[in-house]
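To keep things clear, I will list the structure first and then write my remarks on it.
Coming up: chain A.
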Amino acid sequence: MNPVFFILAVVTLAGALGAVALRNMVHCALCLAVTFIGIAALFLHQGAQFAGLVQVLVYVGAVAVLIVFAILLTRSGDARKGVAVFSRSWKTGLLTAAATLATLVAAIVNSPGLLREAPRAPELSVRQIGLDLMSQWLLPLEILGLLLTATMIGAVILAMPEKPSGEPAPGPEKGARP
Partner candidate 1 sequence: MSVPGSGILKGLVETARNFAGSYVSPERLVTVQYPEESLPPPENARNFPFLVYDEDPDKGLRCVACKICEKECPPQCIYIVAERDEKGKVLKRPRIFDIDISVCMNCQICAEVCPFDAIKMDTEFELSRYERFGALLLHKQDLAKSNEYYRRIHPTEAAEVDARLAEDRARQQAKAAAAKAAAASPAGAPAPAADKTP
Partner candidate 2 sequence: MTAASIDQVFVNAKQALLSLLPETLRPGLSMAINAAAILGTFALLFAVATLLERKGLGRIQNRYGPNRVGPFGVLQPVADGLKMLIKEDILPRQADRVVHFLAPIALVLSVLLAYAVLPFGRNMAPIDLDAGVLYFFAASAATELGVFMAGWASRSKYSLLGAMRGIAQMISYELPLVLSTLGVIMVTGSLSLVEIAERQAPPAGAILGRWFVFTPWGLAGFLLFMTAAVAEANRAPFDLPEGESEIIAGHMVEYSGFKYALFFMGEYLGMFAASGLAITLFLGGYHAPFAFLGWAPSWFWFFAKLLALLAVFIWLRGTLPRLRQDQLMNFAWKWLLPMSLVNLVAAGVWSYSAAWTLPGAGFVRWASCAGLLILPALWLSRGWRARVGPRVYRYA
């Protein structure tokens, strides 16, 4: 058991638990950011340098801030007492999650094929990934670009407030003096 892996695993799981269980939403979002950093560190530990850096750049830099903005915009940040944080059927939810966990772990434990030792760490340079992206994976990349543009436009349209319809905006001259 490599100590580095153990520490990173504990940090990630603690962050994930915090992100799920904490009462105050903003604290959950910050724990989520810690989880993302933990996962990125795990990627780097595995030697997938490019993936780790992209994970930090995309998730910690953008998605975490996006979630935090959403929390503030929908006023769920100020934890008002009395509003139930957990849904009524939380017990069944936990049960299903535990069930999936059990099946997964069972599948992992009694499949002997996985117990091979790790091959030598592959020497992957960013240039190699770039060339692959541009040659073998060109089509998915272009589709991804299209998808991201469509998403951006869609998200903006969804979130933008409609113009106050029909409300004439009085000019400063006849400003109704309160």
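Criterion: a residue touches a chain if its C-beta (ideal position, glycine included) is under 8 Å from a C-beta of that chain, and two chains touch if they have at least 3 such contacts; residues count from 1.
As a selection rule, all candidates are chains of the complex that A comes from, given by their letters.
This structure is a prediction, so every number in the text was calculated from the model and none was measured.
**Q** Any idea which of 1 or 2 touches chain A in this complex?
**A** 2
**Q** Give the list of chain A residues in touch with candidate 2 in this complex.
**A** 24, 26-27, 30, 33, 37, 49-50, 53-54, 56-57, 60-62, 64-65, 68-69, 72, 77, 125-127
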